[in-house]
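Have a look at this one.
The complex appears here minus one protein chain, its other protein chains still in place.
Order of writing sets the labels: A, B and C. Residues in every chain begin at 1.
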Amino acid sequence: MNWFRQTFHRMGSPPYFYRGARKWITGLYIVGLALLVVGTIWGIGFTPADRLQGDSFRIIYFHVPTAHLSQLIYIAVAVAGFVFLVWRMKMADVFMVSAIWLGAWLTAFALFSGIVWGIPTWGTGWVWDARTTSVLVQLFLFIGLIALRGAIPNSQRAALAVSVLAIVGVLNIPIIKYSVDWFTTLHQPASIQIGEPIAIDLAMLWPLLINSLGLYAVAAGVILSHMRIHVLRRERDSEWVAKSLLTK
Amino acid sequence: MVNTTNAKKLLTISNLNVEVADKVLFPNLSLQVREGELVEIHGANGVGKSTLLRYIIGTRRSPNGTLIRVSDDVVYVGQKSGLNPTLTPLENLRWFTQITGSKRTPKELMGALMQVGLGSFMRTPTGALSAGQIRRCGLAKLVVSDAKLWVLDEPLTSLDASATEWLREAISEHRNKNGAVICATHASLGLPAATTLQLGEL
Amino acid sequence: MGGYAVYVWPVVGLAVLLVIGVTVIPSLLHRRLIKEIRETRDLAA
Partner (left out) sequence: MNGFISSFQRTARLTARHPLDAAHAVAFFIIVTSLISVTVDNATTSGNRDAFVIAIMWVVVLLATMLGCAAAYSQDYEDGSLELLVAHQRPLFPSVLGSMMGLWFFSTLPILLCVPLGAWMLTLSTSVWWMLLLTLLAGSIVFTLFGVLGAVLTLGIGRNGVLMALLVLPLYVPVLLLGVGACQRYANGETFEFALASLFAIAVALVTFVPFAIAALLRVSQEY
């Protein structure tokens, strides 16, 4: 456990983070992009078409990973908010700023790909069903976080406000899920058949796994590189920034 | 005047960093305030005077250093009046005694307003008063408070000669009753035996 | 590839754009920031 505590401590130190993150970002990008290329080509070119949905089911290779990851990012932002509120750790704030933008983009993409998938499959782009509604609400929550962060000039105070909103929002997510689930089962018109879990062939599953892993790696890299920028911006007047800029 | 060396400590600050927006304005500040003392805090604009007072009244918390207030009773008259412009001075003062928990009858509240020269305005909405009158109304809080420690932020702003004189007398009287006063100010109050704390360049 | 494949391409295209966008933009921002910091340092020196 000692090494863990040490790493945790060091991550809180800006110069250590700034230098250390660089190698990680390059590694994550290389691995992630390679996985994404392999997964995408495999998924589009080499898996058999679905018996019922034809080729359009291939959209799930992009839709499912983004939808999952965006949710994970929201939860991570709320956890970082908690860490910031309790320990006032500046790196937690830096993480939040970096992650909310990516989270919003991923959620928007998940919605878009869901709509495109729905057109041939459901016969309509948009249905107020449990999943679409809760993903839409999650996008609104992200937009709220971004708007709040952008509106408060004092960074310390902005971080505190964003933390509280993220925590309240994440506690709300199960309630939203529950209410949306309950509400939307009220009305299921027979013309629309919503996602019976399709028994997925293993050959279809592999590209999905590869794409998910690739996306996670790329996303981690993106967040880390945003964090590097924020750290640098914050510490622009300090000693170590001067040193690392001069030696380059 | 009370003998300050034997008097009880009301406030102890040690190794406090006065921070604003991640910048340390004044590192390792230490300060003790005993009964009967008057501490004047001097310093240029933006040096952290008001911020230091906010640490003392407890609305700001510091990540480092220690700040011990002997008791919770402190009364603060800040840059902002703390008076709602829709309510009258009397109603504002009543609300103040309610949140601080000092028991005062309506008569006593009115008496306090008479003292600061707002006798004929106590039922006018505070927003309709002049800047100086609003300051006077803010200072009336000192009269209706039981607090031993007064924390004043630029109390002389917008005050005329008679109000200034009244404040100086009120401070002297408070010190005689074992109270203490911490006051951030540009111009010295000119009272005897005041300690001066110079913030910023010495 | 036929049938509904027409729906797949917009998604793939957007996904590629998204990946390029989120990876390239931070590095551009980073470069600009370093340039900015160097400039202000040179001015101060």
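Please note the rule applied: a contact is a pair of C-beta atoms (placed from the backbone, for glycine too) under 8 Å apart; a residue touches a chain by one contact, two chains touch by 3 or more.
This is a predicted model, so every value here is computed, not measured.
**Student:** The complex has one chain that is not drawn here; which of the drawn chains does it touch?
**Tutor:** Taking every chain of the complex into account, the missing one touches A, B.
**Student:** In the complete assembly, which of A:L141, A:L224 or A:V241 touches the absent chain?
**Tutor:** Only one listed residue reaches the unshown chain, and that is A:L141.
**Student:** Would you indicate which residue among A:V31, A:I152 or A:L245 is in contact with the undisplayed chain?
**Tutor:** A:I152
**Student:** For chain B, which residues reach the chain that was dropped from this view?
**Tutor:** So the residues of chain B touching the unseen chain are 21, 54, 57-61, 72, 74, 76, 78-86, 95-96, 99-101.
**Student:** What does the interface between chain A and the hidden chain look like in terms of residue numbers?
**Tutor:** Looking at chain A, the ones touching the missing chain are residues 85, 128, 133, 136-137, 140-141, 143-144, 146-148, 150-152, 154, 156-157, 160-161, 164-165, 167-169, 171-172, 175-176, 178-180, 182-183, 186-187, 189.
Throughout what follows, only the chains that are shown with their structure count from here on.
**Student:** At what distance in angstrom does the C-alpha mean of chain C lie from that of chain A?
**Tutor:** Distance between chain centres, rounded to whole Å: 16 Å.
**Student:** Whole-Å distance, chain B centre to chain C centre, using C-alpha means?
**Tutor:** Chain B and chain C have C-alpha centres separated by 54 Å.
**Student:** Can you compute the centre-to-centre distance for chain A and chain B, using the mean CA position of each chain? Integer Å is fine.
**Tutor:** Taking the mean C-alpha position of each chain, the two centres sit 50 Å apart.
**Student:** Which chain A residues touch at least two other chains?
**Tutor:** Residues: none.
**Student:** If a residue has to touch 2 or more other chains to count, which residues of chain C qualify?
**Tutor:** Residues of chain C touching two or more partner chains: there are none.
**Student:** What does chain C use to touch chain A in their complex?
**Tutor:** Spelled out, the residues of chain C in touch with chain A are 1-5, 7-8, 10-12, 14-15, 18-19, 21-23, 26-27, 29-30, 33-34, 37-38, 40-41.
**Student:** Going by the contact rule at the top, pick out the chain A residues touching chain C in the complex.
**Tutor:** Residues 29, 33, 36, 40, 44, 49, 53-56, 58-59, 62-63, 102, 105, 109, 112-113, 116-117, 119-120, 218-219, 221-222, 225-226, 228-229, 232-233, 236, 241-242, 245.
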